[in-house]
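Worksheet: one structure, shown below.
Just one protein chain is left out here, and the rest sit where they should.
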């Protein structure tokens, strides 16, 4: 019997059972390709409803990095880059996918993985007062993630403030919702899907980390802003032939509000883990309310931990310490959480 | 009851039942991400065996266009383009994905979708005698597809001849096997997986059109040729987080020789359809032995056909004629083939 | 004494003496960089006047390939390519510079180096009737050259017809005027600078091949169409620090109508050379009225020619024949032309 514990990421398991059920039921139906099928149509309709945005265009892609690259290639002019927190996924962990498309990621200072309206405004003010700005990469969009890569959340007030700054500079916001379900399931969160549709030029609703086998749903509230996005998706190698497999997953996730609650077990698990760490005196690199927990571990104690628990490597610190990531997911069981907490208590 | 017939493509259905079964069985197992899991390891091992190439690196990507782009970005130097039949998928139907990566597709004349060794040699001879060649895009690889976009097959002799030319010019061959199962299942085919591993610098074994939900397996017989391909895949947005979903599909397809025979129903269906068209006097745009059939239809008779049959648009001809595509797949039933043949007979 | 003859290209000599004179006179004046100086301002004003287009933006770049790349990167959306005659410079002799920027060159059949309105319209009609067009590279601009790479000229009627087609499809025209002075000096030409400003979204007035040391003047009649082109130029590595060197060259070329007549000696020389070739029975690969002449030579007779004359290699033909190029320039002397004609007569 396998008694290891698996907390290395929120993409360790397959899919929510309701999704597999739909795959089985529909397997031998015939559908046209590339997202022109009825399942995609149904999913689009449900997502538009959930966002209260009947005019939105909705596209289904297979992964986060390709989604970020395709959207930013569509949003940015060739002389523009994208502003992002220096910890943003596109700035760090996408192997240069944005630069591969010819655009610079302009990194901004952050706090707890979040960009602030003030930081953004100061950067823009400096940029537009720089007499050499025509020799610089122009800011063409602002990239945010919700939750952030560090598991923190923007409040609605913070997002509105960022949006205000962006509006003054005519900058579109693009929001990466790879883990959006964990924001929506979090009691601390006050940002809804309709808020995102109102504040963002584009955002995506993550499936891969939120109960789907794979897949991300790109929402474009004002489609005229990103013409021929279908062809951009194709050009970026991000168009799935059997688009219906994406469609039926999102159709399932947006039926009966599943997406709004699918993250709840992860949120509860992470809260328990944070409690156990605090109780044991193990410091957290960051205090964030969603499904990821970032304890600071003694590097020489990691082998012992690894013998029992799959965790994620995050960052080397000096002083023989390492930040690791413990991620709970929609599939994390209460039993596993309890076992992990017990193990932490006994470290 | 739905009595329409579905022959528009070979990606209209879900996956082979054995694959769905594996998905179900393994759904709640925990795996590390990005292809580092045991299912991918098993699939790699089986594919290396099938190719008799124990040193090969095997990567799993999600779709054909992204695979072509990632491989060619890895194979080509910045000043190089890729030679391809002018009908090659990368030259036509990928929305400029290769150019998006900075490389020109150098189109060559073809016959029945195939490039010949002679055509290739003539082009290379002219190129290297062109005194202005340093101002031209250099040839950096040859792109082939097996079967071709028109359903035709290279014989082993033809492939060897192309390989001879390429060897003389130190040009790597990259072969797109999006529909490779339909070649392997075709009695006319004499090119095996070990042949491909011997003749190609890189090739991919198609899953999407050959019984998988999605996925393509890239085989690199001499890995030193394409260092850090993992990172190239990531940079191209082609790395699936839950890589195991790809791994278990290919593990299934390469268990008990399934991939070698999965295309058989399609080959038989297409043969019957070609027979019915010939019997009815409907000309074929091309005579090819695999799963795609390309009849030339009177354009004004297409609405009547469309009322009964889903088919694919291929090409407008003059004289009020249209080439359409009827594609059979691993999932095509004998009953549907018979109904289509009867319908053709009654046109 | 050097008695070789130099007809290999129209960029074999330095610059028109008036330009060198200006360089000398102004050498130690101080100017701000990057084209913000008074010489550039004066040149812009003169070019706007010559084009009767007071609203035009004018930028100075250093060479043709970089100009083509920068303009097309600015004009095209990421999912768009550029339509060009298959003999167009961007399609052949720029080492893939357009693809380097991520855009495909869509080659069209040509006659004598020229694209016809009919060919263009047929292509566009087929494109927009192709049901798979969203999987194709979209047409985003039409590239023309005047004179063409084969020395031929578009008539005003032909340009108007192409413009009509483009207007119907909302396609901008970009015209490469690398050798524009030789069109303007040609009696057969009926297309003026104001015509180009009226018909093109962008065009460039060639300096490098037309009497300048180097430099091309990009004219953008409606600047709102190509915002921040300055930054695009910088990003493409095409911004000259000492922009004034470009400015004073174009200021000189557009003073007292010099640019309109600078090509006259070349036109007269080329006419004489064509006459000598015809008289000697040496066939021309093309009959074109500008400064380039393309005789078909017996390949085995080329060494003898090369011993006396610098010519340009153009194309290998079969049957032991080679197309060569004899190019006259603004600097070609009557004496050299007569010596070349005598040499041809005695072949």
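Letters A, B and C mark the chains as written, and numbering starts fresh at 1 in each.
In the analysis below, a residue touches a chain if its C-beta (ideal position, glycine included) is under 8 Å from a C-beta of that chain, and two chains touch if they have at least 3 such contacts.
These numbers come from a predicted model, not from an experiment.
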{"item": "Shown chains that the omitted chain touches within the full complex", "value": "A, B, C"}
{"item": "Touching the absent chain when the full complex is considered, from B:102, B:206 or B:289", "value": "B:102"}
{"item": "Contact with the hidden chain (one of C:46, C:59, C:103 or C:234)", "value": "C:234"}
{"item": "Among C:87, C:110, C:189 or C:208, the residue in touch with the chain that has been omitted", "value": "C:208"}
{"item": "Interface residues of chain C (partner: the chain not displayed)", "value": "6, 8-9, 11-15, 17, 20, 23-24, 26-33, 62-70, 94-97, 100-101, 208-209, 213-214, 231, 234-242, 245, 310, 331"}
{"item": "Chain not shown, touching residues in chain B", "value": "34, 73-74, 77-79, 101-102, 134-138, 227-228, 230-232, 234-235"}
{"item": "Hidden partner interface residues of chain A, rising order", "value": "78-79, 81, 92-96, 99-105, 126, 129-132, 134-137, 313, 316"}
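Note that in this section only the chains that are shown with their structure count from here on.
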{"item": "Chain of greatest Cα-centre distance to chain B", "value": "C"}
{"item": "Most centrally placed chain, judged by C-alpha centres", "value": "B"}
{"item": "Equivalent interface positions on chain A and chain C, same or different at half", "value": "same"}
{"item": "Distance between chain centroids, defined by C-alpha means - chain B, chain C (Å)", "value": "41"}
{"item": "Rounded Å distance, chain A centre to chain C centre (Cα mean)", "value": "49"}
{"item": "Touching two or more other chains - residue numbers and ranges from chain A", "value": "101, 231-232, 234-235"}
